[in-house]
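Okay, handing you the structure first.
A single protein chain has been omitted from the complex, and every remaining protein chain is retained in its original position.
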Amino acid sequence: MEVAVLGATGMVGQRFIERLVNHPFFELSDLAASSRSAGKKYGEAARWVLDSAMPKEVKNMSVREVDPKKINAEIVFSALPSEIAREVEPKFAEEGFIVASNASAYRMEKDVPVLIPEVNPEHLDLLEVQKENRGWDGCIFTDPNCSIAAAVVSLKPIYDKFGIKSVFITTMQAVSGAGYAGVPSMAITDNVIPFIKNEEKKVETEGLKILGRFDGKKIIPANFRVSASCNRVPVLDGHTESIFVETRKKGSIEEVKKVMKNFRSLPQKLKLPTAPENPIIVREEEDRPQPRLDRYAGKGMAVTVGRIREDSILDFKYTVLGHNTIRGAAGNSVLGAELLVKTKKI
Amino acid sequence: MEVAVLGATGMVGQRFIERLVNHPFFELSDLAASSRSAGKKYGEAARWVLDSAMPKEVKNMSVREVDPKKINAEIVFSALPSEIAREVEPKFAEEGFIVASNASAYRMEKDVPVLIPEVNPEHLDLLEVQKENRGWDGCIFTDPNCSIAAAVVSLKPIYDKFGIKSVFITTMQAVSGAGYAGVPSMAITDNVIPFIKNEEKKVETEGLKILGRFDGKKIIPANFRVSASCNRVPVLDGHTESIFVETRKKGSIEEVKKVMKNFRSLPQKLKLPTAPENPIIVREEEDRPQPRLDRYAGKGMAVTVGRIREDSILDFKYTVLGHNTIRGAAGNSVLGAELLVKTKKI
Amino acid sequence: MEVAVLGATGMVGQRFIERLVNHPFFELSDLAASSRSAGKKYGEAARWVLDSAMPKEVKNMSVREVDPKKINAEIVFSALPSEIAREVEPKFAEEGFIVASNASAYRMEKDVPVLIPEVNPEHLDLLEVQKENRGWDGCIFTDPNCSIAAAVVSLKPIYDKFGIKSVFITTMQAVSGAGYAGVPSMAITDNVIPFIKNEEKKVETEGLKILGRFDGKKIIPANFRVSASCNRVPVLDGHTESIFVETRKKGSIEEVKKVMKNFRSLPQKLKLPTAPENPIIVREEEDRPQPRLDRYAGKGMAVTVGRIREDSILDFKYTVLGHNTIRGAAGNSVLGAELLVKTKKI
Partner (left out) sequence: MEVAVLGATGMVGQRFIERLVNHPFFELSDLAASSRSAGKKYGEAARWVLDSAMPKEVKNMSVREVDPKKINAEIVFSALPSEIAREVEPKFAEEGFIVASNASAYRMEKDVPVLIPEVNPEHLDLLEVQKENRGWDGCIFTDPNCSIAAAVVSLKPIYDKFGIKSVFITTMQAVSGAGYAGVPSMAITDNVIPFIKNEEKKVETEGLKILGRFDGKKIIPANFRVSASCNRVPVLDGHTESIFVETRKKGSIEEVKKVMKNFRSLPQKLKLPTAPENPIIVREEEDRPQPRLDRYAGKGMAVTVGRIREDSILDFKYTVLGHNTIRGAAGNSVLGAELLVKTKKI
């Protein structure tokens, strides 16, 4: 199946390429980027910023314009900025493309699933509703915000087993979350920035949608409350989050650990190519997870949880870490597309 | 009045020296350190690690042993490690010295005040109880833990005006909190460490004692609950903390800001030499406080609060920042000693 | 005397403001910036990025356009980007302003002095030649490149005493040298970038002009060779440079130290307000200078030299450190203007 990447020259675009080259399901047929890059060879247009080298397969590919007429693919992975995504992604969906989007533009639309394949695979059925609503041949599904992604994976087995009443999340987010040039070194060296624009609202709402119930027509959000405080720290990749949880039923710390450790879902059952063996890795050391040591767990697709302990006010608290541009972006989208293919939803 | 510093060669010891040289109340008469340094000139024994230069006044002072018989002073400022403090500080108190301690060793003893001069100046009266209990001519009062120090300053006007039911604190703490060699660069570069030994317990208990009521004989702790999650981040100085608060009476965000902005206390009234004009500086920018930009506010003695906003679960949330080795250590002790002197408690 | 800052909202512009507010010679009458900022209050137009707070004196000043007709001042300090400086600075000079420029645009023009007040104060006489050549009422003098600035200050007493045959310089430059948003944190965290565009050429040529001889009409460059290798390192402020020197006459390490330590020049003799007591501070510790500890020596105007030692190939080697946006930019310009005023060259 042929797939394309929109916004292929940026950092998340590069993460897509890294994960799609030599993929068992997908053939990377087209790369698209802004008019500044369109027409050039990818090797000239893009400045590769990942630690891995630029795959030789893409060096000589011609960069296309971000235009459905110029792209040959069934699925397009979109790493476009949100404003451009808002305008362009529907055009792709209209022309019959399946759009796997990293932008926030359509996340909170009623008929657009925000997918974490291990958490809400059944939300993909919302795509039928979407197609009907909009009269599209194609469709759009999106990634969650990179901060809530890791949190929700860790909360899913808790929610299923104990129910949740309230969650406090303080994030310590990596600079890559703002894009390659998003955070100047002058701003963040020897510093913490206690603010990320629009981030707290995303963290407080998207998780409820993802953990919501699909009733055949719409998603009924999960019925609990989330409060977030979002911070930028001098870390390259990997968002670390301190989480405090109040559950409906009480569970011991050991039970909480157990449901997290044992959590497996559809991507694991289907043995999807990039599904991590364990979506949640529980560490027992007193000082883990740490972004530099744990961000590549499960090739960046596992979230790592540690310090699960009793809370003096609510029920328990813990720290979770996830790779923001893999589990929280490109990797999550690719896994979603694998799920679509394997479940014959396309 | 002659004063001495115990543990004078370490980083907090240096902060003491920085603040005591040319002090209007105090004459720095003696510097004491471990037997490795004792007998040498301070300029040879100490490797100065602050950005300021080593004051010329101390270069040629002979380093003394940490022994009450070798020290000539009325007040000793102790920057000793906790295990050594536990053994040595009572000997000084017994010999009639006033010990202003940065160690955690005696903080939770019933007759030892944990002093923040703006928050609980009346707790100094506990020293009389202590002297009587222990039969000492001198006494010990201590600094709080460096994380709770900033938080409690910011919570004090809230507590007085609205009452507090619960507080969640996630800290992002500077490496200097662990001492000069405490955090290897290999451990923290491009990283967050979600654990600081014994720190959460201190944060969860010390604040209640500081905000407690002195009934003439003992301190009755404040009646609310604190939950803490403590993290180390790649910042040199300045602890940043995300705080979520549930109050007893409701107040608007504007009222909360107002009580913080207007907070003044005894050190301000007495115009103590190192008292900051405003113990709490409230910033209105969306992205402050930041440790690199705000840690030296009020010469390191003011805490900076920002992002005061409504909370989706409790009442409000905000970010506070304080300089951990000044407001949270040496500076706070020196201000405490100024208060003692000015109020003629010694 | 009234002075203005062009490019006042950027980082070097802010350094100018920091040094000009409450200056004994100058009255900061106007601030100018791009059309995006012009018309706004400075406090709204500028995002202050220095550790010091924005001076209250400038908050309510209206930002002007960068247009000689809109500016009321005798001296304009220019922190404009080089392309804009190339176009705009001559217009100011033509209109009679003295332009103290930080841009590289006119540095290598034959009739434009590149001034380090301690090194080549006599080059200011070239301004007469410039005025005559160009028919200007005003004039332009410039700062050197921020890397060569520190090196040349340290080389000046060597050059005068021993002569120089060749110099190898490897720089480890701070990120502020590229402007506030110049170096993304994704680019430099846990990294070194061994390249700075056009920098090596500047280092290899500007120093020879600065150390050159003014013959009354033109500057005859110093007759030695410089080779540079320029690197960016994860440091906020302060360029550190490893320097290897071959001299014409031989001097012992002690003699080299002595001429550096004893170096004083015209700004010191004239007691100019921002002249450092010692332009060169020689440290004897084995591990100094260090940017974080030494960059503010002499309020950022002194360069710090350390590790002066014999070289196994040439004559000696050492490390020099200077604050790149103070000694290497705004501070150097202001000192230059003080020199002009005091020597009645204006």
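As written, the chains take the letters A, B and C, and residue 1 is the first residue of each chain.
Throughout what follows, a residue touches a chain if its C-beta (ideal position, glycine included) is under 8 Å from a C-beta of that chain, and two chains touch if they have at least 3 such contacts.
What you see is a predicted model, and the numbers here were worked out from it, not measured in a lab.
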Touch criterion as defined above, residue of C:L236, C:I280 or C:A302 at the omitted chain: C:L236
Option touching the unshown chain, where B:I169, B:V183 or B:V259 are the choices: B:V183
Residue ranges of chain A at the interface with the undisplayed chain: 51, 189-190, 292-293, 296
Hidden partner chain, residues of chain C it touches: 166, 168, 170, 172, 189-195, 204, 225-227, 229, 231, 233-236, 240, 242, 244, 286-293, 306-307, 311-314, 317, 319
Contact footprint on chain B, counting only the chain that is left out: 11, 49, 175-176, 180-190, 234, 236
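The rule is short, and it goes like this: only the chains that are shown with their structure count from here on.
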Most contacted chain pair (by C-beta pair count): A-B
Centroid spacing, where centroids are CA-atom means, of chain A and chain B in whole angstrom: 42
Whole-Å gap between the CA centroids of chain A and chain C: 47
Overlap residues in chain A, where contacts from two or more other chains coincide: 189-190, 234, 236
